[in-house]
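All remarks here apply to the structure that follows.
Shown here: the complex without one of its protein chains, the others still in place.
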Amino acid sequence: MIRRDGLLPRLGYGAAGLGGLLLLMEAVPRLGLVDERFLPPASEILATLAAQLGTAELWIALGETLRGWAIGLALAFCAAVVAGVVIGIVPGLRALTSSTVEFLRPIPSVALVPLATLLFGPSLGSTLLLVVYASFWQVLIQVLYGVAAVDSVAFDTARSYRLSAWSRVRHLVWPTALPYVMTGLRLAAAVAFILAVTAELVIGSPGLGAEIQVAQSSGAVPSVYALIVLAGLVGIAVNAAVRLLERRVLAWHPAVRSEVAA
Amino acid sequence: MLEIHDLRKVYESPGRRVEAIGSITLSVGAGELVCVVGPSGCGKTTLLRCVAGLLPVSGGEVRVDGRRVTGPPPSMAVVFQEYGRSLFPWMTVRQNVELPLKEKRLPADRRRDLVAGSLRAVGLSDAADAHPWQLSGGMQQRVAIARAVAYEPQVLLMDEPFAAVDAQTRADLEDLILRLWRSFEITTLFVTHDIDEAVYLGRRVVVLSSSPTTVMEDLKIDLPAERDQLTTRSLPRFGELRGHVYRQIQRARGHSEDR
Amino acid sequence: MLEIHDLRKVYESPGRRVEAIGSITLSVGAGELVCVVGPSGCGKTTLLRCVAGLLPVSGGEVRVDGRRVTGPPPSMAVVFQEYGRSLFPWMTVRQNVELPLKEKRLPADRRRDLVAGSLRAVGLSDAADAHPWQLSGGMQQRVAIARAVAYEPQVLLMDEPFAAVDAQTRADLEDLILRLWRSFEITTLFVTHDIDEAVYLGRRVVVLSSSPTTVMEDLKIDLPAERDQLTTRSLPRFGELRGHVYRQIQRARGHSEDR
Amino acid sequence: ATPGQGSGPTKVNAGVIAIVDTAPIHLGKAKGFFTEQRIDLTITPVQGGAAAVSGAVSGQFQFAFANTTSLLTAKQQGLDVKVVANGVSSTGEQGKDFSAVLVKPDSPIKAAKDLAGRKISVNQLKNIGDTTVRASVRNAGGDPSGIEFVELPFPDAPAALQSGRVDAIWVVEPFVSQAISQGARPVAWNFADAAPDLTVAMYFTTGRTDADLTRRFTAAIRKSLEYADAHPDEVREVLKTYTKIAPEVIAKIYLPKWPAEVNKASVQTIADLAVADGVLKEKVDVSALVP
Partner (left out) sequence: MKAIRLLALPALLVLLWWAVSGSSFYLPSPAAVGRAFAETWFSERLVDDVLPSTGRLLAGYALAGLLGVGLGVPIGLSRRLRATLEPVLEFFRAVPPPVLVPLIMLLAGIDTPMKVLVIVSGCLWPILLNTVEGVRALDEVLADTCRMYGVRGASRVRRFVLRGASPQIMTGLRQALSIGIILMVISEMFASSSGLGFTIVLFQRQFQIAEMWSGILLLGLLGLGLSLLFRRVERWVLAWYYGSGAARA
């Protein structure tokens, strides 16, 4: 049997996709579809980015952002998984919490800025509050749906062999929910990153967002886009990492199975 | 050991109401092996699920070991008709079989022995490290059987457990069940479509009518206790019993078509 | 109609390599009914999937109607061993049966007739508006059969299609298949575990060895063309053929245990 | 913590927006004016006046920088804010201020009067921008009531102007110079129009900061303001450290004025205009805000 798409061809396709995007970003301003002053061509953005990558400041800022991101994401993920599984399997709890969950979910993190500054000021704490608040729901909803996806025959099997609640969670509920959770993780990773940047942008705690804010209010358009591109690149890297993780933990899943062996 | 009294079950869903079980009264003594046969869709699976405490009954009651069943009773193992869905795809065959044993907190070496023994008994020693979806239908079914066997239950419920295996394997598995049943006196309720199998295995064969289901006949199988694929099956009495059950099922089905 | 030449199939997954089919060469003439038997896990399902063009072969080739199979050929119907998973849970029984007919762009009234006819034939007229998961295992299997029958295929592949139904229903369905096969000359490849069934239905019975699988015997069934559950099965020749096939499967299995 | 005489420097966190207006505090810090007052100053960039006020009220900042209207609004809402020093002032000179209303080069709008009934962008609605732009129009004899203000951050305004999404934009430096160099045409210098030597923004504190620290901070910031006002070249240098404004733009921009004293009359004018325009609900007593 032949593997149809190995890792390398896959990278090739990805590179082709990104190349296409770059071409588009180069062409749009060059052809005058939008003014070059407001959307510089890709080459200029990349040059600016390259120049900035040479400065320590940028790396420090990126490090700050990633720290807030990582801590916030980890907190939100763990909390949401625990909460989701508990709500999902304890009967009645779902009905009890659903109205509150649905009420709290659409409250934008940015609206919590006053509360965050009140509690923590422009520090990591504020960033964390916003990051955790926003990404928590992403994972929670995915976990809730994932828990609901447990196959009834498999569930009956677990019951008839009298698996304890913990075993059921570990051996049945969790693996079933895992594909949903992985999607949740991917969603939350991006949202956490976005919120980390936004929090810095709005509250002014140091990091990539603060850099963007300063660049924006200085009218340094190429810098702004360079930073945005950097944010995007971080997103690609994070997604690649999650995909890798997924390949390991979901090797048994039909979606991943068909990907590995053609 | 197993008492089923006036069990009734109605499935109700919007736009469809199925009276799956009209009324079943039945008891299985400790260490008895009872086979259940009946036309397709008559409620055998439903009966088994009610006994296993997996399905709330609509009326009547089920008692296992004197206690009324509200949830799955301890040390009962079930082999589901949907064997494929009852295996966890994220675990290997070995892990699937071992999981309930871990739950019983058996020591590791005992677990290893039980798993290896039961997989050998169903002829799957080679496939221990495969995942269920890498196996053929019959192999999956045998994994489910191995899991039940390794569990060393006191009560064993099996729902057409040999439907997906070839004749020879089926005979081997039948003898495996007989052997286990004899050595450990496992109370067994065995649903099958194969009348020969029912007569060969059962001390009693219960024939269900088609729905709304009742017990149409509760037949004592007066064959010698020691059974053997060749000799038992060639006894004239075997042929008689077989023919009798066959006619009963035909009656059961006819009965449904009269409705 | 169906030519299988030196078909080979190896499943490869990280850490596991299964040579499911060693080499199979087999041909089924137009309008012929061939039964395939073999030990559990020998590769029957794999063979069927290769013929259906659902699985890429590792070597050799399959031709249907002279054309090499690379994807599912037109007007071929399959009844899968995993009947439960092959029904669309969001459709009613009727919709499940009707779907392929819609794809064939049959007019609505013709579709209605075909659906009603095939559901009647498998005894499920009452359940037309139920969803598959509201049915018993045997009923689900019959829906899958009804779908294949209604499709009016030229080639019909069936993978243990009667595994989940009771003896009487099974006999009825066997006769249904024989009837259809005779009236429409459907080329049929029929996988079964039931040796009696194979001999009763098949014009030929192909016995597969256990894996790496080859054709162990290709047996012509020299019973009268007109078959009947009572008379055919009681012919002495029937018993002989049956015994022969049984011994062959035993040999096939033994062969695997020698490995 | 209130350090006595001779003990170590007091840690102070100041919430300050990173724009041209706040150059003095950065310059003063660099010059050591705060260290002289035994203040260990941390400058935290904030996004705007509201964030600065919340930060100060919640105790994150001992001092912060916010524009006049934001402070008036905060005061009116009963927040405990108190001005300690001037922040930034208009130059008062037409054509040479750091804030202007710009239009496209070929726009039919020739003067402030023509802005009546147009769509004008401001960075925040109901703030100093719309109040002063209205004042410009009114002073020029137009009727400001029909103006449609939309909110657009300064950086995005020039693009919106160019693509014709708005008729005019109000921006401050460096966007004034940038847009003018790209062909935009100023039609009103709204800060200069609103009041002579308008106090645009101020440094403030809250009641919880102790008097001695306030006194020392005030001294330091006043010194910084005076120094900055007197040394525009050093201001242009310090801009390169905390903003990302391109050097060629820095060389050209109009710097604001940084007098040490708050022009209370101009603050009162803004307060009155704000009430007239409905930005503030009722008259504010400016003396309570600016001691």
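Some observations on this one:
As written, the chains take the letters A, B, C and D, and residue 1 is the first residue of each chain.
Throughout what follows, contacts are C-beta pairs under 8 Å (C-beta built on N, C-alpha and C of every residue); 3 or more make two chains touch, one makes a residue touch a chain.
Owing to the predicted nature of the structure, the values given are computational and were not obtained by experimental measurement.
Here one chain is not drawn; of D:Val12, D:Val53 or D:Val286, the residue touching it is D:Val53. Touch with the chain omitted from the figure is made, among C:Arg63, C:Lys104 or C:Arg233, by C:Lys104. Considering the full assembly, D:Pro153 is the residue among D:Pro9, D:Pro153 or D:Pro259 that touches the omitted chain. Seen across the whole complex, the unshown chain contacts subunit C at 49, 52-54, 71-72, 74, 76-78, 80, 82, 85-86, 88-91, 99-100, 102-104, 131-134, 147, 151. One chain is missing from the display, and on subunit A it is touched by residues 4-5, 9-10, 13-18, 20-21, 34-35, 38-39, 88, 92, 94-100, 102-111, 113-115, 118, 134, 137-138, 141-142, 145, 147-153, 155, 179-180, 182-183, 186-187, 190, 193-195, 197-198, 201-202, 209, 212, 216, 224, 227-228, 231-236, 238-239, 253-255, 258-259.
Listed by residue number, the positions of subunit D touching the unshown chain are 48-50, 53-54, 57-58, 70, 73-74, 77-79, 121, 124-127, 148-153, 155-156, 159-160, 163, 165-166.
We take it that only the chains that are shown with their structure count from here on.
Look at where the CA atoms of subunit B average out and do the same for subunit D: the two points lie 83 Å apart. Each of the following residues of subunit B touches two or more other chains: 82, 85. Shared interface positions of subunit D, i.e. residues touching 2 or more other chains, are not present. On the side of subunit A, the complex with subunit D involves touching residues 35, 37-38, 113-114, 117-119, 121-122, 201-204, 210, 213-221, 223-224. Interface residues of subunit C facing subunit B in the complex, by the touch rule stated above, are 11, 13, 15-16, 18, 37-46, 81-82, 84-85, 129-130, 134-139, 142, 160, 163-170, 193-195, 246, 249-250, 253. Listed in rising order, the residues of subunit D touching subunit A in the complex are 13, 15, 17-19, 44-47, 51, 54-55, 58-61, 153-155, 158-159, 162-163, 174-175, 178, 182, 242-246, 249.
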